[in-house]
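Here's a structure for you.
A protein chain is absent from this complex, but the other protein chains hold their places.
Chain nomenclature is as follows: A and B, assigned in order of appearance, with residue numbering initiated at 1 for each chain independently.
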Amino acid sequence: MSALAASGATLTSTGEAVQFWVLGTVAVIGALCTVLMRKAVHSALCLAGTMIILAVFYLANGAYFLGVVQVIVYTGAIMMLFLFVVMLVGVTAADSLKETLKGQRWLAVLCGLGFGILLIAGIANAGLTHFNGLGRVNSAGHVQGLAELIFTRYIFAFEITGALLITAAVGAMVLTHRERTERAATQRELAEKRVREGVQLPPLPAPGVYARHNAVDVAGLLPDGTPSELTVSKTLRARGQVRDVSGQALEDLKALEQASAERLGREEASK
Amino acid sequence: MNPVNYLYLAALLFTIGAAGVLVRKNAIVLFMCIELMLNACNLAFVAFSRMHGNLDGQIIAFFTMVVAAAEVVVGLAIIVSLFRTRHSASVDDASLMKL
């Protein structure tokens, strides 16, 4: 693979071709899924997959350093950052795919199609047939070659991107930092506030009990037997992950009966 | 296979990303689409690097990654603060730039 990239051939090897067509298809599907998945988490995962495939393509094109960086920085750091934020804010509900802006979707499709066709036509029109390959420039070592460029010709850009990163870090802190403008309420003040509002005086009721696993997602039953939503955590409620165990007991009983019947049957059969 | 196919793939991914920016309302997904577009560009740069036989394209891709990282940090910070004030990550809710 690397040997092929290094050579100045116009055509790649069959192996690379196979790899391109297989992984390329997967990458496109991943990209489409990123756009079309309802849940942000799924989108993020699909994007991570696409990025890993791109890392492979970088390697195939002789950009070994970039391929590694792609996996470490993009897939490892940036996508994890995305997942953190998704967990932080995006967990409330699935994104509605219903379009609210009039004509936006049609315009998007029209522009996308036109843009894509034009871009591809442009590439086809460019008539790129000859590939020089990287054999000559990698002769002193690939990473050494990159380092030479970064620290000589692109030294100012390099320094400036360093400054940019620092600025971005500071900017992110400034944006997300919240200055506390008033004293934190004490326990007593919170209690008094609760009494004043009179919504829920005592502590929230505990969740229900279903003694098969950790049962925080099961609503507790009120004395009249109806389940109370209040007993379940707000986040689970928002996600719609409250488990309904009303029919669980009967199912369990049925399963128990069947199990005993089987045993009895076997016993009958053995008799 | 002609290596120019990498460019076609890059164009395709870029277009998908751009279309995603236009149709998705969730700011985080929208950001992911932007990352997809940046990655498509990177692929094109790498392919060009191979095509021309020098490493400049890879250097540019490298810088793109750095800038993308910075951009993601700031962008996500904006999304977080937006979410705090509006309790929503939808870009359509922040439509204050009009009369």
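To be clear about the criterion, contacts are C-beta pairs under 8 Å (C-beta built on N, C-alpha and C of every residue); 3 or more make two chains touch, one makes a residue touch a chain.
Everything below uses one rule, namely that contacts and distances are computed from a predicted model.
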| item | value |
| --- | --- |
| Undepicted complex member, UniProt protein name, chosen from "Protein-methionine-sulfoxide reductase catalytic subunit MsrP", "NADH-quinone oxidoreductase subunit L", "Deferrochelatase" or "Tripartite ATP-independent transporter DctM subunit" | "NADH-quinone oxidoreductase subunit L" |
| Sole contact to the chain not displayed, among A:11, A:77, A:107 or A:170 | A:107 |
| Those residues of chain B which, in the complete complex, touch the missing chain | 18, 21-23, 25, 91-92, 94-99 |
| Absent-chain interface as seen on chain A, which is shown | 101, 104, 107-108, 111-112, 114-115, 118-119, 121-122, 125 |
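Convention: only the chains that are shown with their structure count from here on.
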| item | value |
| --- | --- |
| Chain B residues touching chain A - in the complex, by the definition given at the top | 1-9, 11-20, 22-26, 28-29, 31-33, 35-36, 39, 42-43, 46-47, 49-56, 58-59, 61-63, 65-74, 76-81, 83-84, 89, 92 |
| Chain B contact footprint on chain A (complex, rising order) | 5, 8, 10-12, 14, 16-17, 20-21, 24, 27-28, 31-32, 34-35, 40, 43-44, 47, 50-51, 54, 57-58, 61-63, 65-66, 69-70, 73-74, 77-78, 81-82, 85-86, 88-90, 95-96, 99-101, 104-105, 107-109, 111-112, 115-116, 119-120, 123, 128-137, 145-146, 149-150, 154, 157-158, 161, 164-165, 167-169, 171-173, 175-176, 178 |
